[in-house]
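Here the complex is missing a single protein chain, while all its other protein chains stay put.
Moving on to chain A:
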């Protein structure tokens, strides 16, 4: 491998990057509004552009060195479409990262402000949704455009279960998962004999049907006015300012009332549920059922020829995904304290699908990153709210061109060679 560095190429790279930075940062940092007038600040722009150019030059030089080339080679997707099989004794770096992430995750509510916490909760809800849909789309390869239907079932399950049956958060959490799974089965059984596009259209219809029912069956669901949803309780202690009978959380522990407590609590439960779902997902792909899903995605006819009942395998993926969606719905309802049908539009389904596609079909880490990226970023960039969909579209197009297989490529675990034996 030739390790000499072509400085001319690096220079051109850095000038191009500098020009792009100038176009981008010029209006953003170079022009500062001052009442009805504006001031131009050339030195700030110059600094930004200089940093970008130096950085690009450095990266360009590094990538031409032998070490950089090696890294590029490792990262390139190659012929296999980005899927690699790790060697049997491969030790993932995640073993060190995961405990740190868990620790940081558990500390977040005590450090972050209430606003940040609410944004992170929203991010985690989308992580759940992404993971749920990832089972259906990423693993089983069933294009589901109506995933929001299961999300709505979970959310309305909590709200209506509380209103009519007096069921609280804790009892509705498993019930909503089961309800959503049943809805998935009812939808799935007749339609899962269809393939690809047809399935997408039917599921799209399902999502809309759920929303229209919620909107129009006003006697039960209160239509567009929505329903209020209960908060979770801490071993029977409520997080409200005061309750008619019994004690509240802050009274019991002798704290002064803070509306942030409920978010902290929701966050902690949600965080644990997300960890649990991540673990289950990790196990599922190593279990016969997970392998059957992936095999079905690869080739349905071959699956049938191997004795797998394709309808039941698809149905199990659909139900599993739906139940995760239902759980996400419960958290959404309790976090908002109120649900109405406008939260469950088709756009929401598209957003969840975008998370899965962006993160990489079948990749867990990718979905987590993409979920945070697509929900937290717009929250932080509220000024550009009108351009959200536009940016979204651009992002998708760019991703499809450069990384069609998603942010994080899928790795498959290798198996140690062993002596073969028949039972």
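Quick note on the criterion: a contact is a pair of C-beta atoms (placed from the backbone, for glycine too) under 8 Å apart; a residue touches a chain by one contact, two chains touch by 3 or more; residues count from 1.
The rule we apply is simple: contacts and distances are computed from a predicted model.
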Per UniProt, the name of the complex member that is left out, chosen from "Molybdopterin synthase sulfur carrier subunit", "Peptidoglycan-associated lipoprotein", "Amidohydrolase family protein" or "ATP-binding cassette domain-containing protein": "ATP-binding cassette domain-containing protein"
Option touching the unshown chain, where A:24, A:63 or A:83 are the choices: A:83
Identified contact with the non-displayed chain, of A:42, A:110, A:402 or A:415: A:415
Contact with the hidden chain (one of A:33, A:95, A:111 or A:301): A:301
From A:29, A:201, A:289 or A:395, residue that would touch the chain that is not displayed: A:289
Missing-partner contacts on chain A, residue numbers: 79-81, 83, 85, 87-88, 279-280, 283-284, 286-289, 291-292, 294-295, 298-299, 301-312, 410, 412, 414-415, 417-423
